[in-house]
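Note that one protein chain of the assembly has been removed; the remaining protein chains are unaltered in position.
Our next item is subunit A:
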Amino acid sequence: MATAEEDQTEAPRAAETENGREIVLSAEGVTVRFGTTTVLENLSLDVYRGEILGFVGASGSGKSVLLRTILGLVRKQAGTIRMFGRDLAELDDAERMLIDMRQGVLFQHGALFSALTVLENVQVPMREYIDLPKKLMDELALLKIELVGLPREAANKFPSELSGGMIKRAALARALALDPDIVFLDEPTSGLDPIGAAEFDELVAKMRDTMGLTVYMVTHDLDSLLTVCDRIAVLGKKRVLVHGTVEDMMKSEEPWVKSYFRGKRARQVVRPAARMKEDS
């Protein structure tokens, strides 16, 4: 039977490409002010499909503000933010919902709903957006829980009964509930032990490889920056100071970038990590 009529309903996918790579998220000339304090000024940034973008910056440089602006939680005074080629400011509610379905967010402290179990937390976006039979929803939620490396017994636990690392994983499971195209991670490895953090990074890289997930990761963890991030952007002076690969960061002469990537702490991590990358 015919498939033609359904193919016509194909939504316009993001068409913008550059060097043959699709731009999933682009910010142009974004300015955010709180009263008289300007936090971001004329900031521009592109995120390509299937990459892990690591976002760093000094404390108070506005990383969280930018993330919240992209998510629409903070009003911007100027500029445009496009996701999947659509200007977020011009969307009506229905279109906005379709974009929301394609993004997932992991907040810094998890932001799990404390009155719901882990399983119910993962099901919140599913219940909200798609029409699934109850049994399938249970099974898919359990799948997400196991995919992020939680034991299945954790499914019936409440957030208050989980450790910090488990909360992060459960929050990631909720962010991935709808198999989004892009996930925003706010300091995903902070508060995790190094082994847990490395596992988490591995998990994110695996998601990118299997599902073509695009990841926007705010992080201070040099290990994650060096091992899983395809590109790094540095926020400073109210804009993106530099962006590029780890090698670009190492060459940069910006003082903050220099001290971050070539400081005493960084040297201990960068060299072995670079060697590891060469080996593989």
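The criterion applied here is as follows: a contact is a pair of C-beta atoms (placed from the backbone, for glycine too) under 8 Å apart; a residue touches a chain by one contact, two chains touch by 3 or more; residues count from 1.
Throughout what follows, contacts and distances are computed from a predicted model.
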Complex member absent from the view - protein name from UniProt, among "Nickel-dependent hydrogenase large subunit", "ABC transporter permease", "3-hydroxyacyl-[acyl-carrier-protein] dehydratase" or "Oxaloacetate decarboxylase beta chain": "ABC transporter permease"
Residue of A:Val24, A:Leu140, A:Val183 or A:Val218 in touch with the missing chain, whole complex considered: A:Leu140
If you put the missing chain back, which residues of subunit A would it touch? 1, 3, 6-7, 9-11, 13, 98, 101, 114-115, 119, 126, 129-133, 136, 138-140, 142-144, 146-147, 152-153, 155-156, 158-161, 176-179, 206, 209-212
